[in-house]
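Complex shown without one protein chain; remaining protein chains in place.
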Amino acid sequence: MGFLDIKKATKSYGSVRVLHETDISVEEGEFLVLVGPSGCGKSTLLNMIAGLEEVTSGDIAIKGRSMNGVRPADRNIAMVFQSYALYPNMNVAQNMAFGLEMHGIPKPERDKAVAQVADLLQIQPLLDRKPGQLSGGQRQRVAMGRALVRDPDVFLFDEPLSNLDAKLRVDMRTEIKKLHQKLGTTIVYVTHDQIEALTLSTRIAVMFGGHVQQLGTPKEIYDNPANIFVAGFMGSPSMNLFPARVAVENGNAIARIDLADGAAASLPFPPGNAMAAHDGRDIVLGIRPEAITDEDGADRNSKAIHRIETRVEVTEPAGSDTFVVANLGGKEVTGRFRADVDVRPGNTFPFAVNMEKAVAFDPKTEQRIG
Amino acid sequence: MSMTATRRSGNDWLRDALPKIVLSPSLAIVLVFVYGFILFTFYLSFTDSRILPSYGLVGWQNYSRLFSVRAWGIAIDNLLIFGSLYIVICCVLGLALAILLDQKIRAEGFIRTIYLYPMALSFIVTGTAWKWFLDPGIGLQAVVRSWGWESFTFEWIKDSHMAIYTIVIAAVWQTSGFVMAMFLAGLRGIDNEVLKAAQIDGASNWSLYRRIVIPQLRPAFMSAFVVLAHMAIKSYDLVIALTGGGPGTATELPATFMYSYTFTRNQMGIGAASATIMLMSIAAIMVPYIWSELREKK
Partner (left out) sequence: MATNASANVIRTGGGARFVIYTLLALFCIYYLLPLYVMVVNSLKPLSEIQAGGMMSLPHEWTLAPWRSAWSTAQIGVAATGLKPYFLNSILMVVPAVAISTVLGALNGYVLTKWRFTGDTVVFGLLLFGCFIPFQMVLIPMARMLGLMGLAGTVPGLIFVHLVYGIGFSTLYFRNYYQQFPTELVRAAMIDGAGFFTIFRRIMLPSSGPIAVVCIIWQFTNIWNDFLFGASFSDYDSQPMTVALNNLVQSSTGVKEYNVHFAGAIMAALPTLIVYIVAGRYFVRGLMAGSVKG
């Protein structure tokens, strides 16, 4: 049993089920990120933890105590909203103290707690201002301050950074991470931004269509996606996926990709790869862009670098790297080259494919094979 | 079900029910005093009630008598004349004034204030002012004659064929400014870029309004129609103050008919029947409108 347990929780609006049986157990001090495309049920799950939405069936427990029928105020949680939800008629200090006031904490203690948190977040100069007089980033801090003051068991964040501009978003991301490391609080954090998910979390739950698709550490999710959805959703640019067929030569598995001109490209899996058991099977081969590089940029430690020549269609310089789009078997493939490599659209160029990083999925079930 | 869910105290119950408890007095009041009363009056319209409610059922007799009474026929005819003129003139005038006011007019706010203030007045005040202004003995006719045009005649208010039009005049005066405000709001909501595009396409001002602006005012027309039709059917105060329903019964409207049959002529059954018909006609306009507004909001 964990610190926060979600046990077979479902949610339906009328006959529409928006969250299917969900089991997640969060340890104390964990940073769990719920990530997924819009409408997948992230906020719904978060609101159920908060007690703002009732659980249709199943249970949510915090510190072993079932939360069914417990008011949001009595769950000892705090929440940071996407719009920050600062009370417009109260100043920053009053905003932060409101929750304590409602819980009957005497004024001197409230003031002390507010001062402490204001110090931590460096918002002391703002305490007398009204929310309308704050910038977006300042509001964000105050919203976090309001949550911190309560010293809750669990922090809930619903897309707290999505209203900030790109630069501020990155800064605040770092700051939230620092806060988590410093305070060691338990956090459930909703976002649809997979980079936020990867950088902040200790564990990620990838959601789609009301189902948790995969639950794991950022590394597990990134390197070993459980299915095509997770593979495609996490990572930017997203993973290259192409239909292929497994062939076995000398006991080693090879992925064969049919090319447009009737020929076939062969990409051998590393020796001893379990794909050898699937001779003749149709698969969807997944390779991340960083595993498709120019030859000199290839990972020196990999034992399965395979060279393949193909025509470059588009190059997209992105500063530190250049993304190169080529055509393989009628499908677009994106590779990640070092910025100073001289590739030009229209030329044929050798690509180095790191097959150690390749994954395979069943084309029908979309689940991971190997 | 978990342990805590079954162990809920009365306090929890009260807390959960509180919003509904707060809403319930209003709902109860409306259920009794609006819908209960509607049913009661509806029931009375099938009884032999005279000076007081009585509960002997007489079937459709009140309705058949209602439609054979001359005064009701006059009231219905008047409502059709008054209603259609009132709605059409208010819309035309309101739209024209709105378009004129939308031409970057200096002192627009001031002019708008003048056009709209009649809406703040009671119909009794409006009726009193127009009653004496249209009175041939002292009003417009007397004034024009005193200016030297001895043969000038304007006696509509005393003429049983024309009196209903004086009600249109006063009612239009009271409401047209408001219709103007509705159209003005509609005009202000139109996308600037569409107009610019049309102008670049070479549209003249006239065709700009006719082909692009006015068609986009459809929602404003709808709202104006609903508001005006509803006011027309309910018109009572103005008639009482301006003509008292006269001369004779020349300006009787359904609302005045209902009142006099119920309370002065002691024909409560017929009065109830006439009220029922008024309700039906308003419902025919309002129910679809409210329905569509509530559905949109979802």
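Which chain is which? They are A and B, in the order written, and residues in each are numbered from 1.
The working rule: contacts are C-beta pairs under 8 Å (C-beta built on N, C-alpha and C of every residue); 3 or more make two chains touch, one makes a residue touch a chain.
Model, not experiment: these values are computed from the prediction.
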**Fill in**
Among listed residues B:Leu57, B:Leu80 or B:Ile290, the absent chain is touched only by B:Ile290
**Request:** May I ask which residue of B:Ser64, B:Ser84 or B:Asn205 touches the chain that does not appear here?
**Result:** B:Asn205
**Prompt:** Since one chain has been left out of the picture, which residues of subunit A touch it in the full complex?
**Reply:** 47, 50-52, 71-74, 77-79, 81-83, 85, 87-89, 98-99, 102-103, 146, 150
**Positions on subunit B contacted by the hidden chain, ascending** = 15, 18-20, 22-23, 25-27, 29-31, 33-38, 40-41, 44, 53, 97, 100-105, 111, 113-126, 128-133, 138-140, 142-143, 145-146, 173, 177-178, 181-182, 184-185, 187-192, 195-196, 199, 205, 208, 213, 220, 223, 226-227, 230, 233-234, 236-237, 240-241, 244, 254-255, 258-259, 262-263, 268, 271-272, 274-276, 278-279, 282-283, 286-287, 289-291, 293-294, 297-298
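As a working rule, only the chains that are shown with their structure count from here on.
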**Centroid spacing, where centroids are CA-atom means, of subunit A and subunit B in whole angstrom** = 58
